[in-house]
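Excluded from the complex is one protein chain; the other protein chains are retained at their positions.
Letters A, B and C mark the chains as written, and numbering starts fresh at 1 in each.
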Amino acid sequence: MSPIIRRLAVMTSGGDAPGMNPCIRAVVRTAIARNLEVWGVEDGYEGLINGNFIRLGARDVSGILQKGGTILRSARSEQMMQPSGQIEAVRQLNSQGIDAAVIIGGDGSLRGAKVLAERGMAVMGIPASIDNDIYGTDMCIGVDTALNTIVEAIDKIRDTASSHSRAFLVETMGRNSGYLALMAGINSGAEMVLIPEVPTTVDEIINTVKLDYQKGKQHCIIVVAEGFEPDTNELARIINEKDVGFRAWVTILGHLQRGGTPSAFDRWLATRFGVRAVEFLLDGQRGMMTALNGNRVVTVPLQEVVSQRKETPTRFYEIAEILAR
Amino acid sequence: MSPIIRRLAVMTSGGDAPGMNPCIRAVVRTAIARNLEVWGVEDGYEGLINGNFIRLGARDVSGILQKGGTILRSARSEQMMQPSGQIEAVRQLNSQGIDAAVIIGGDGSLRGAKVLAERGMAVMGIPASIDNDIYGTDMCIGVDTALNTIVEAIDKIRDTASSHSRAFLVETMGRNSGYLALMAGINSGAEMVLIPEVPTTVDEIINTVKLDYQKGKQHCIIVVAEGFEPDTNELARIINEKDVGFRAWVTILGHLQRGGTPSAFDRWLATRFGVRAVEFLLDGQRGMMTALNGNRVVTVPLQEVVSQRKETPTRFYEIAEILAR
Amino acid sequence: MSPIIRRLAVMTSGGDAPGMNPCIRAVVRTAIARNLEVWGVEDGYEGLINGNFIRLGARDVSGILQKGGTILRSARSEQMMQPSGQIEAVRQLNSQGIDAAVIIGGDGSLRGAKVLAERGMAVMGIPASIDNDIYGTDMCIGVDTALNTIVEAIDKIRDTASSHSRAFLVETMGRNSGYLALMAGINSGAEMVLIPEVPTTVDEIINTVKLDYQKGKQHCIIVVAEGFEPDTNELARIINEKDVGFRAWVTILGHLQRGGTPSAFDRWLATRFGVRAVEFLLDGQRGMMTALNGNRVVTVPLQEVVSQRKETPTRFYEIAEILAR
Partner (left out) sequence: MSPIIRRLAVMTSGGDAPGMNPCIRAVVRTAIARNLEVWGVEDGYEGLINGNFIRLGARDVSGILQKGGTILRSARSEQMMQPSGQIEAVRQLNSQGIDAAVIIGGDGSLRGAKVLAERGMAVMGIPASIDNDIYGTDMCIGVDTALNTIVEAIDKIRDTASSHSRAFLVETMGRNSGYLALMAGINSGAEMVLIPEVPTTVDEIINTVKLDYQKGKQHCIIVVAEGFEPDTNELARIINEKDVGFRAWVTILGHLQRGGTPSAFDRWLATRFGVRAVEFLLDGQRGMMTALNGNRVVTVPLQEVVSQRKETPTRFYEIAEILAR
């Protein structure tokens, strides 16, 4: 039987994602409504190892629902990858009298959560990653906001694209996952999407651009995932060198995609994950991650989450191609 | 066996919803990719009865992905409620040589679609309604955009709410359904949500406002569904008469909620529904509606859709209350 | 000769306006760069009379540039209208050792500033009012943001307006001034603008709507200033009663117009006013208000500001009419 939880810690870790704040708010207020005492850990695992705990009351999370970023800040931690750091992390939680921890973050953060669980801590992970690259959940916190940011950016670029005859290369985040680029490409009507998961040669790219020009298209918008090779700047150079009709221009969205006020969807997903994470812990679940499965919030073992790879739904690539005509 | 489809009609009907345009685009381009000829019907059933058909090619739906409203326009039709109008609608489709029709709209539109199906037309309905009040699908086209519009509006009102001590009544659409108001309330951190589905007396409302004032809250934001009684203006009058500490101010969002460029989610939902509607028809399905079931696009019989009532998830009301503390 | 200023107070008062925060930030950081000590007064004149002073350092105004509302909060004060309240306000400033005060606000706030100046306090006013109704300055802080908010709202309403045949009445702020309504009407291409300054009979309104309908216009958007009579709800009722072709729907923007992140223009205006207010005080100017005159920031005596009425540029009414055709 699970021991009673009286003190709950909550932290955000890794790359931040819009919606982390509504998630913190939901964890804190649900826990307080269940008579728990809540402590925030600042600066992710780095802060955990250094013992950066702050007490969080219901009012401390007022007015954060609409804020991008995370009020607990976040950081990547080298130490947490070493056993010595992991031991120190557990020690800090114990010395603070923490009975359970909710850890909000991406792949690396959930690996850390799994380690803490293996070392005996009552842990619940919550997936937050704009790349939607976490196994076991349909959606991660932050994806919807990032996607809207990218789509709005491409809408603006299209305004000017229609005024000239140009090719626009728009680089989105996604070092290993083409999810954002693919979805942004479909939802903004891009002429081409280049992602690491779908091999495309430079010749194929050049030919598509050339063909679009010959068809009399006003513009050619190409969404490129960060992890595609050759990279965006190099692709632009090649297109311009080949003289295909359109001249290529580059936009690199960068961290712009991580910010912004969370969308309604992300607030709701973050809120549900936060509420349920506390409830699952109180129900005795351990070493799990909250996950969206269709409409329902379920749990998936962290062990399973970190040992498998989420596939990008490349079947949608075909839709992108049909609709771009 | 279903007869072969060569000519497809597509129309939008009833109250418009952001995402109707991406849906039209997906229907048209998918149908063309499948070698169908596509005709648009303008002005909904009214236009259908009057024979307002226009030929749609792939280029005719260029650049509409990001546009609110519907390029085919929409209208409510009295005639379509009479057998004579319904017979004329079928006659028009037949005389135009249309083999199948995709009808995008809300409850009334789908009732019309059901009638056409009963009269022998090969019909596929697609649910579009910002109220999310259509039975059989998790989400309708337009809900996500409308929700984001409301939440952004409340975020702005909160800016000024924090600067004064005021109560703000924000009226959302929803004559019969409190879905939008409830979700907007939760996702904007409103202090209270008033919807037709959850009976709340004026005394309870007054007491909550009074209590919030006494607790020292800076403001009190109340989201009111259009269908709640007493209505928003009346509620404001009562609050101000009772002198509860906060003074009440009214915002009525009105048709602002129907407009705006569709969100990424709505573009994607609309696109999937549009693509699948054509495919389902080609696979021989008749008299159905596309529906989102978790992650998957499925079909539900129109007969079932129009004979049942979608419940507002009032269980989330409790979350709203816990998180508003 | 002016005595040396060592301690500066800054406050916001009256209805809040987007840009008040960047203005506070500019006052604080400029003053600190000039080696002054800065105190904020919370809750406007009410707070001043109650002695709500807080010390402000450079870091206290970090991250407020993009925030709507005012971190010092604001309030309307009955007491400040009485000599007893005014005397107490001066006493509080003196007892806190304040040598000069920057007061950011609208008409009422500047009247209060004038009174403090007459009672011997070194005061500099800064005009902030979304109505742009303050004499002596081309623009007030907040106008540009409010205008963008209204125009974006009408853009969204137009999306849906084009899909049906409807008249939309959009009520903007402006109890005494039609500035916002007029400018919003021109910049959103509204079919009609109704403001207190330009008398329009109900018959004229009805005729215009009827004519637009007969001309085959898809929609008719009417922007109504809060102070126009009959009021918006009443106008909608009359239009619907008269059965003019279009059916009328109402949007009341309300306090939505006061919120939102300040636009680039408002940040810049607020910053310039804040920087210059401190410099003008240090240069020995007293009892003045910062004002935008073309491109330049100048000063105008508060006495002049409060004794004259800013005219709404009704000559632009003609432009609205020509361009709406």
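Heads up, the rule we're going with is that a residue touches a chain if its C-beta (ideal position, glycine included) is under 8 Å from a C-beta of that chain, and two chains touch if they have at least 3 such contacts.
Since the structure is predicted, the reported quantities are computational estimates derived from the model, not experimental observations.
Visitor: Counting contacts across the entire complex, name the shown chains the missing chain touches.
Guide: A, C
Visitor: Considering the whole complex, which of C:T12, C:T30, C:S129 or C:T290 touches the chain not shown?
Guide: Checking the options C:T12, C:T30, C:S129 or C:T290, the one contacting the hidden chain is C:T30.
Visitor: Taking the entire complex into account, which one of C:G63, C:G120 or C:P199 touches the absent chain?
Guide: Within the whole complex, the residue contacting the unshown chain is C:G63.
Visitor: Which one touches the absent chain: A:I49, A:L93, A:L110 or A:I157?
Guide: Result: among the candidates, A:I157 touches the missing chain.
Visitor: In the full complex, which of A:V250, A:V297 or A:I322 touches the chain missing from this view?
Guide: The missing chain is touched by A:V250.
Visitor: Among C:R111, C:R166 or C:R267, which residue is in contact with the omitted chain in the full complex?
Guide: Residue touching the chain left out of view: C:R267.
Visitor: At which residues does chain C meet the chain that is not included here?
Guide: Touching the chain left out of view, chain C contributes residues 22, 25-26, 29-30, 32-33, 58, 63, 65-66, 138, 144, 147-148, 150-152, 155, 158, 162, 183-184, 186-189, 261, 263-265, 267-268, 271, 275, 293-296, 319, 322-323, 325.
Visitor: For the chain that got dropped from the picture, name the residues of chain A it touches.
Guide: Residues of chain A in contact with the hidden chain: 12, 16, 18, 67-70, 73-75, 149, 153, 155-166, 168, 218, 233, 249-256, 258-260.
Following the convention adopted for this analysis, only the chains that are shown with their structure count from here on.
Visitor: In whole angstrom, how far does the Cα centroid of chain A sit from the Cα centroid of chain B?
Guide: Spacing between the chain centres: roughly 28 Å.
Visitor: Hey, how far is the Cα centre of chain A from the one of chain C, in Å?
Guide: 39
Visitor: Starting from the mean Cα coordinates of chain B and chain C, work out the distance between those two points in Å.
Guide: Roughly 35 Å, centre to centre.
Visitor: Check each residue of chain C and list the ones that touch at least two other chains.
Guide: Answer for chain C, listing residues that touch two or more other chains: there are none.
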